[in-house]
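Reading through the structure tokens given below for one structure.
The complex appears here minus one protein chain, its other protein chains still in place.
The chains carry the letters A, B and C, assigned in the order they are written, with residues numbered from 1 in each.
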Amino acid sequence: MTTAEMKSGIDSGIKSYLPPVIEVEAENELLEVAMGPHHPSTHGVFRMDVALDGERVVRLKPVFGYLHRNHEKLAEGTTYLASMPYTDRLDYFCSMTNNWAYALAVEKLAGLEVPERAEYIRVITAELTRVQNHASAIGFLMQEMGASGTPLMYAFREREKILDLFEALSGSRMMCNYMRFGGCRVDLPEGWLERTKKIVAELPRFIDEMEALLTGNEILMARAQGVGVLSPELAVNAGVTGVMLRATGVNYDVRKVDHYGIYDRFSFRVPLGEHGDIYDRYMLRVLEMRESVKILEQALPQIPDGPILDPKSKPRGFRPKPGEAYGRIEAPKGELGFYLISDGSGNPYRYRVRPPSLINLTILEDMCLGQNVADVVLIFGSVDIVLGEVDR
Amino acid sequence: MNLNAGWASTGWTSTLDQIFVLVQHRVAELFPPVLQPWVAMILGVVGIVAVFPAIFALTTVLERKGLGRMQNRLGPNRVGPYGILQPMADAIKSLTKEDIIPRSADAVVHFLAPVVLVVAIFLGYAVLPVGRNMVLMPIDAGILFFFAIGASTELSIFMAGWSSRNKYSLLGAMRAVAQMISYEVPLLLSAVVAIMMTGSLSPEAIVAAQGGFSGVLPHWYVFTPWGFAGFALFVVAALAETNRSPFDLPEGESELVAGYFTEYSGFKFALFFLGEYLGMMSIAGYGITLFLGGWGAPFSFLAFIPSWAWFFGKLFLAIFFFIWLRGTLPRLRQDQLMNFAWKFMLPMSLLNLLVAAAWRFLGEWLGAGVGAEAIRWLACAAVLGGTYVLLGRAMLRRQKIGPRSYRYAE
Amino acid sequence: MLGEGILKGLAETAKNFAGSFVSEERLTTVEYPEQRLPQIENTRDFPFLVYDGDDAMAGLRCVSCQICEKECPPKCIYITKSADKKPDYVGKAQFYPTRFDIDVSVCMSCQICVEVCPFEAIKMDTEFELSTEDRFGGLILDRHKLAKSNEYYHQIHPTEAAEVDARLAEEKAKVEAKAKAAAEAAAAKAAADAAAKGTADATAKAAESAAKSAEGQA
Partner (left out) sequence: MKSAAELLDELQGAMPGVKLALATNPSPSAQHSLVVAAEDALRVAVYLRDVAGYDYCSNATGVDWLDKETTEKVKTTRRVKKEVDGVEQEVDETVEETVKRVEPGCLEAVYHLYSMRQGPHDPHPPLVLRMRTANRTDRVELPSLSPVWRAAEFQEREIFDLYGIVFKGHRDLRRLLMWDEFEDHPMRRDYVDPDDFEYEPTPHDEVLKRAEEHRAKLAAEGAR
């Protein structure tokens, strides 16, 4: 196929959103740098092939796949339940939300009902996950900015408490493997709610502390404001979701849109940015943490007694009827979707993860072109990705 | 000039104060008179070469522990009591590590770069007064000598970056050279006020000029408006000059891996590390000499404590301040750094020169007296403070930087 | 004013620096191995096999049904079924594993095996200090290493173990009741048959044999 043929779709007059082309005076004077896969700032094994004109980026190509393990193929070879622990390992910062997204898709496929108590537990664990993910994401962003780890350590101090809660609940700190089709695996242990309430009550103080350290900092503002700007039109067209999308001002939060789970019972607001730059993404993460704390404060006292698993759900011999379903939730990194096709057997015929981390990287090139090489690292950090999910 | 101003020169305190000088003399007297100056010189050199690297070792562990505490961690605590022997472990590790020279690197220059750096930095200590009568080489143009020697470290950094044949090294070296040359201007200009006031380029004379007390408070330059501004500018420029956070772009690990010493390992890397910390300490030492009264005591009633103890105490405080900044601040971007140097630091330090001159003339013009002093003080402070606020605001506005508010969707 | 945010940040780190010396809450470091955190009850890492009684191999609850082997996501369980049978906890003759290996270098601690096991035979351990110098053999745990007593299970997961025991007792009671009912039914039937035949002798014999079979099942 010739290039001309390849490009035919683009030339056909459709309004497309493409990255800018940067004119270079002397092509042979460009400095080509491969940032990664061995690079201190890449969040894992990820490579950006960057061409620099001085310190200005004129070309950038992301290269993926160093962590590819064909998660989808593995899942198609085992039962529905056996894929659940593997979802923990997608975005290993947020195993609870990964579990939920997968369980949600299977529940849609098999028509399972989730008991109310389980829904509450899901909301609580998901919001705790969101808090710790956003805190760590800010920490990593600051690390990228050269803050020698202080904000990251503060974030990890709080994250530690949340992970201890997860361990007390599910037995494991990060690889929770907690949710099941039609509910959750085990009920809350004794005293868990009280401990969680105490920790949630302390969270606003921690967020204040983090803001005192960072929000007004002139260096952070100088580095983050007006850098890595993303337009709302491009963001929507490129399927960018989560904080990245809302930082551009588009009001789209799957918790509000789909009313999945029981999110319509809680009052919370969706913070929106205006400029779509790194600072907006940082601030939105802070504000979303505050909103998550609000949800937690509502959900924790309301939690009812009752069963935690749909009686129709069973660990062995689970065979949904033929059909397909796409389920999605608002994971901390963006919209996490699972697409399943059942052929009536015990294994899914098709199992697909819609990874927010990967799709949010679609516009990395657009945001970085023309920027300083130091900003590339920042922009990349502000997307908030986990390579386990990008490469699957 | 009264070197002994405010100093109770009696008995054991004076002996303790001069103990190192006395030891040097006693040892030198054991040799024939022809050799005596040489022996004394060698003893001084040995002292510097022994003491400052020891402080460097201590600093590395203090830095890690201090950063740890700021981040709610413990820091190194496994080697020796409280991890105090950590630098020994680091030294053994760096000595036993394989020394790698990239195949395409220029081996000779690659080897020379860290050596040149350490030698140049050590030369700077030659004229640093670390205590009363404790200067290795008392020359009249000591400050000039220090800045001249300090400027030559850029050479070694570029040698390292260029000879490694690595893109990150080269970018890091170019950043470092650009940054150091830019910040040398405000560094020098901010130091000039102290020289103007003293009327001498000799570090000892500058320290002596800051001796003496009004009541219990000393006559340090930092307690005058121009001195404070000069000191603040000096600190910022010194941070940039020594590649410390928030100006650590040349080795910004998130962008350039390790900057100009990316391709260094083992002992050569340790030499670079040593050079950096020695550079930081020497520039802190000159900051103390120029603005913080050198080895002078901060209060008249504390003058019995030996002068060298004061100097090293101040040095550790300065180091702690550097660590504190490192634990708090993210780093700037190259263009912002340059903007800051040329559009903020330079005008401010030039204005400071004018204010310092005005201070001098106002002093002569208004004469003595508390009222006159207060008028002089307030006028200078207002000019400097007002300019600082206006210039800062203009800078933020020009770059469209400021706090934001956010809207919510229900 | 320029520098305000920086000063605020400096104050914050200074607060934390000072706080780390006085406040437990700020300095959360645990100096393992000298200090250890209290064990969290639900913690799981690698599976073990539960046995009842004193003899580990005789008391294994595992009946070698191989469901866990099939369901294990990373496929780290290897089971060989026995040729003969032995009675399990309700007295039913069952197979038992002649080989039960778990490769803990592959195991990902997901506890799917625990969930799918119909016999409450495999549970999650909390022992995490498993490091060994033998990378190949040392991390394959065989059934002798895996077998741990029910008392141990009670010790590490008291709540869960109590639930499991209650469930097993209930099941056992159910089985016994069923056997008893079956025996009674058989006896009654035999008696009816005997009555039809008119030989009291046969009745006694049938009832005896039925009672025996019920006993055997129990």
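The rule we apply is simple: a residue touches a chain if its C-beta (ideal position, glycine included) is under 8 Å from a C-beta of that chain, and two chains touch if they have at least 3 such contacts.
In this text, all values refer to a predicted model and were calculated from it rather than measured experimentally.
Peer 1: Of A:Leu90, A:Leu109 or A:Leu141, which residue touches the hidden chain?
Peer 2: A:Leu109
Peer 1: Since one chain isn't shown, list which residues of chain A touch it in the complete complex.
Peer 2: Listed in rising order, the touching residues are 1, 5-10, 12, 14-18, 64-65, 68, 70, 72-73, 76, 108-111, 234, 236-240, 250-253, 256-259, 320-328, 335, 337, 339, 341-342, 349-350, 352, 354, 358-359, 361-363, 391-392.
The rule is simple: only the chains that are shown with their structure count from here on.
Peer 1: Please find the two chains that have the most C-beta pairs touching each other.
Peer 2: Result of the pairwise contact count: A-B comes out on top.
Peer 1: CA centre of chain A versus CA centre of chain B: separation in Å?
Peer 2: A distance of 44 Å separates the two centres.
Peer 1: Please work out the Cα centroid separation of chain B and chain C, and write it as a whole number of Å.
Peer 2: 65
Peer 1: Per the centroid of Cα atoms for each chain, what is the distance between chain A and chain C, given in Å?
Peer 2: Averaging C-alpha atoms per chain gives centres 35 Å apart.
Peer 1: So which stretches of chain B touch two or more other chains?
Peer 2: As it turns out, chain B has residues touching two or more other chains at 70-73, 327-329, 396.
Peer 1: Can you list the chain C residues in contact with two or more other chains?
Peer 2: 2-3, 6, 9, 12-13, 16, 26, 28
Peer 1: Can you name the residues of chain A that touch chain B in the complex?
Peer 2: Residue positions touching the partner: 31, 33, 39-41, 55, 142-150, 153-154, 157, 213, 215-223, 225-226, 251, 253, 256, 269-275, 279-280, 283-284, 287, 372-377.
Peer 1: In the complex of these two chains, what residues of chain B are touching chain A?
Peer 2: Residues in contact with chain A: 67, 70-73, 167-168, 171, 245-246, 248-249, 252-255, 257, 326-336, 396, 399-404, 406-410.
Peer 1: Where on chain C is chain A touching in the complex?
Peer 2: Within the complex, chain C contacts chain A at residues 2-6, 8-9, 11-13, 16, 26, 28, 40-44, 67, 71-73, 108-112, 115-116, 118, 124, 159.
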